[in-house]
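With one protein chain withheld, the remaining protein chains of the complex are depicted in position.
In this document, chain identifiers A, B and C correspond to the written order of the chains, with residue numbering beginning at 1 in each.
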Amino acid sequence: MSEKIRVGVLGATGMVGQEFVNFLADHPWFDLAWLGASDRSAGKPYREATTWRLGGATPAYVRDVVVSECKPSPEAPRLVFSAMDASVATEIERAFAHSGRIVVSNSRNHRMEEDVPLLVPEVNADHLRLIPHQQKARGWKGHIVTNPNCSTVVLVMALAPLRQFGIRRVMVTTMQAISGAGYPGVASMDINANVIPFIGGEEDKMERETQKILGELVSHRVEPLAAKVSAQCNRVPVVDGHTLCVSVELEKNASEEEIVGAMRGWRGIPQHEGLPSAPPCPVIYMEEPDRPQPRRDVERENGMTVFVGRLRKCPVLDYKFVALGHNTVRGAAGAAVLNAELMKAEGWLKK
Amino acid sequence: MSEKIRVGVLGATGMVGQEFVNFLADHPWFDLAWLGASDRSAGKPYREATTWRLGGATPAYVRDVVVSECKPSPEAPRLVFSAMDASVATEIERAFAHSGRIVVSNSRNHRMEEDVPLLVPEVNADHLRLIPHQQKARGWKGHIVTNPNCSTVVLVMALAPLRQFGIRRVMVTTMQAISGAGYPGVASMDINANVIPFIGGEEDKMERETQKILGELVSHRVEPLAAKVSAQCNRVPVVDGHTLCVSVELEKNASEEEIVGAMRGWRGIPQHEGLPSAPPCPVIYMEEPDRPQPRRDVERENGMTVFVGRLRKCPVLDYKFVALGHNTVRGAAGAAVLNAELMKAEGWLKK
Amino acid sequence: MSEKIRVGVLGATGMVGQEFVNFLADHPWFDLAWLGASDRSAGKPYREATTWRLGGATPAYVRDVVVSECKPSPEAPRLVFSAMDASVATEIERAFAHSGRIVVSNSRNHRMEEDVPLLVPEVNADHLRLIPHQQKARGWKGHIVTNPNCSTVVLVMALAPLRQFGIRRVMVTTMQAISGAGYPGVASMDINANVIPFIGGEEDKMERETQKILGELVSHRVEPLAAKVSAQCNRVPVVDGHTLCVSVELEKNASEEEIVGAMRGWRGIPQHEGLPSAPPCPVIYMEEPDRPQPRRDVERENGMTVFVGRLRKCPVLDYKFVALGHNTVRGAAGAAVLNAELMKAEGWLKK
Partner (left out) sequence: MSEKIRVGVLGATGMVGQEFVNFLADHPWFDLAWLGASDRSAGKPYREATTWRLGGATPAYVRDVVVSECKPSPEAPRLVFSAMDASVATEIERAFAHSGRIVVSNSRNHRMEEDVPLLVPEVNADHLRLIPHQQKARGWKGHIVTNPNCSTVVLVMALAPLRQFGIRRVMVTTMQAISGAGYPGVASMDINANVIPFIGGEEDKMERETQKILGELVSHRVEPLAAKVSAQCNRVPVVDGHTLCVSVELEKNASEEEIVGAMRGWRGIPQHEGLPSAPPCPVIYMEEPDRPQPRRDVERENGMTVFVGRLRKCPVLDYKFVALGHNTVRGAAGAAVLNAELMKAEGWLKK
């Protein structure tokens, strides 16, 4: 379709890249027509350059696309999604932004920089207003926008509806799926019938990214949320879906009904604008006593909803509950695509 | 050996009963010679009455023992371990205690009763002094002693060394093994490649049992520890070993070195007395950044030690760490046997 | 829609019944409007009578349908799918057939009876001609048609394209998913990180059902295929999808290309008639050296295709290969629905 926006993926042959390929198939606004990868892959058709790790076969629409080098050549689209490994993302993303490209990145490299929006479209769409400051400070024609770590986004979406009650302290313990570690990722000898109570750097990311996303945009910068956040992160033998046990202390009194009502009633710009990848309800509260569960719930709503359940009083803080989100969809490819949709709807793709 | 104490197991054909059979093989003090089970099994040799669910084959020493009814008949030993299901344990355990038997129970039924010791021998051996009150109040010649729930014991043993710093608040999230649910227990359709964020009654048990065990014996009763405890309990696809993410607030300042030192230096009566099932160190602190792990650590030290790791500052409370214990050994059969060993060493089996 | 055929499910609250509910949602020909279950469930809305075990939530279209008793009352539809447990299926299915209902059964009870079609629509649609004999012999106005065991169907579909070369001997070893055992089915303590090399009755079913399905209809009865079939059946910790290692001896010479060509080119009446649940290709041959794999391939093609790979010479028989099929779709609910679609297309629903 000629009116679609031509887009590309940086790091298209890796596992996150494959998730972008899957997620962008049949996208109504974006036409994935450019696939960037390492020099080793460049020049080959995607089907040859890629060992397809996801379910099913390599999608037909990209099988014959010839892979490009990750350089901002004239053929590279104006809008690119970055699925690059953190070890190489910094320089390449900057080169694209410098060249006038809009880089919508899933990499962690630029997330915590002061002039880079760390976005969850339902939560902090206004942080896009950092872009002009970023462009000015760096002398870029384009810019970089990021989405959070795959466990952070689940926490932030479950907390955002509670902002009205004042979030004071948050404790979270995660049980994270193996797909969150990419490929080859976690060795089966480590995780089969086991728990690994450690994910390098993850706890710090959850704590700081949460404060930034829930923070307030004050002139040129984001004032992080003052709430204290403490995370304990574990890997468990689950394929997709990060499960979080959350406990939260609030500034105001709120009944269980008010909490559940706030979650159920919560909508953001993606819902109001009807963005193509926006779920009708960003948070679904489940009544069943033993839900949500990753294997049974993670694929629902195209993986874009966070499921919450088991809200109950916490003897230490105020309330505790369970939250679940799809780490490779809402926590990676789907998150970035929704960011781009938001930017289009809000007019940021024209600038 | 003639000088061994003849003991029995109530509920010997079930999965916890099988764990007692395994744990008591070659015990230096106790001779497991009496196996009680349901009417359906009574009269059959153990090998026929039992579908052996644990690893290996039915131990040779009990294969031909004829199963008895769970009645305090003259042949029933004076010391019996109860592995009964909660649905039937109350009446049978009481009948045995009334008849003069010493019932060392793994069932939950009597744990929270005011005159029943809920014991972890390293932690609250003095709670045995409830026994005379129990006997007097109930008119029993025998008595009942209990061990905690399989997740509680891991928490309590990790916390006990910290009592010197004053325990004020505790948050714990568990990742519990399937063996904790008995047999058939958890359906594979529920837990394969999944997390179930719910275990019926478990959170309440962890919270209240912890307070009782760490409580102080004041004349006839236990004054529960005033600390607030909040538990979130999950089932994960692990065979043996409950992993806990703990966060704790202390009354006194303590450095990381002091905490680790307190854990490493902690010993109780079982260690001082050299009880046969006592581990040399009840808590082992591991330095590796990604340990303890259930599959790799749970079988060490005969399953009687709690492994702790990852001590670090908690932004919300004071410290957080990971603890691991063997739910069917230190959390069930081994716990009860250690209770009986303590009672023998302290002279309670004579009374 | 008024022109849809009103259908029912016997045993609708069980796990196979839930699979029918899922599979029949939005069916273009059939309107699932009647749900039969045990007396205990009858009279309740489906959402209350059922603990939903599959992914997601109970489908909206049946949530409020009031469950009926499994009796051929006037309200019971003329076409019913049977998802009943084998322990009760015989009498109820016969009562429905006797009353004039067409029973399309997934239960094993009537499969091997001489006058009952055991159908795989692509393979032996002509066996439907047993129906008049069945009706005459039993004095029924309705009739019973069955689909094979969930592992048999995968084998038969992989073998059917090879009939042209003459099938002489077949060896098969299965690795079967836990969902094949229903709910609660296999205990997690049995299958977690384990293999159970035994499934009661399964090997005999695979051997004899295969011979019947591939047999020839001779006047009133099916002459079983003379080929020898030997099955070894195992349970493995996989959620959905039975994987088969097959070795086959053929009467005629055939090159690897001819075998693959025969599989790829194979079509049956469901494809020629364009039945709604028919996959475009009943067998897909995969070139990748390590495929098919259950977790990655089982959900493709709506679960109605059998995937084959790794065709190579066998030093003992002639060829060996791997086959995979969805045990709860092509091996249960989808199989029965395709049977009913075939019957409609061939005019058997009018009779």
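FYI, a residue touches a chain if its C-beta (ideal position, glycine included) is under 8 Å from a C-beta of that chain, and two chains touch if they have at least 3 such contacts.
Computed from a predicted structure; not experimentally measured.
Checked against the hidden chain, the listed residues C:37, C:83, C:116 or C:175 yield one contact partner: C:175.
Among C:185, C:292 or C:325, only C:292 touches the chain left out of the display.
Only one of the listed residues, A:237, A:279, A:303 or A:334, touches the absent chain: A:237.
Contact residues of chain C toward the unshown chain are 169-171, 173, 175, 192-198, 207, 228-230, 232, 234, 236-239, 243, 245, 247, 289-296, 309-310, 314-317, 320, 322. Counting the whole complex, the residues of chain A in touch with the unshown chain are 15, 53, 178-179, 183-193, 237-239. As for the chain not pictured, it touches chain B at residues 54-57, 192-193, 239, 295-297, 299-300.
In the analysis below, only the chains that are shown with their structure count from here on.
Between chain A and chain B the centroid-to-centroid distance comes to 43 Å (mean Cα coordinates, whole Å).
Each chain gets one centre point, the mean of its Cα atoms, and the points for chain A and chain C are 40 Å apart. Shown for chain C are the residues that touch two or more other chains, namely 192-193, 239.
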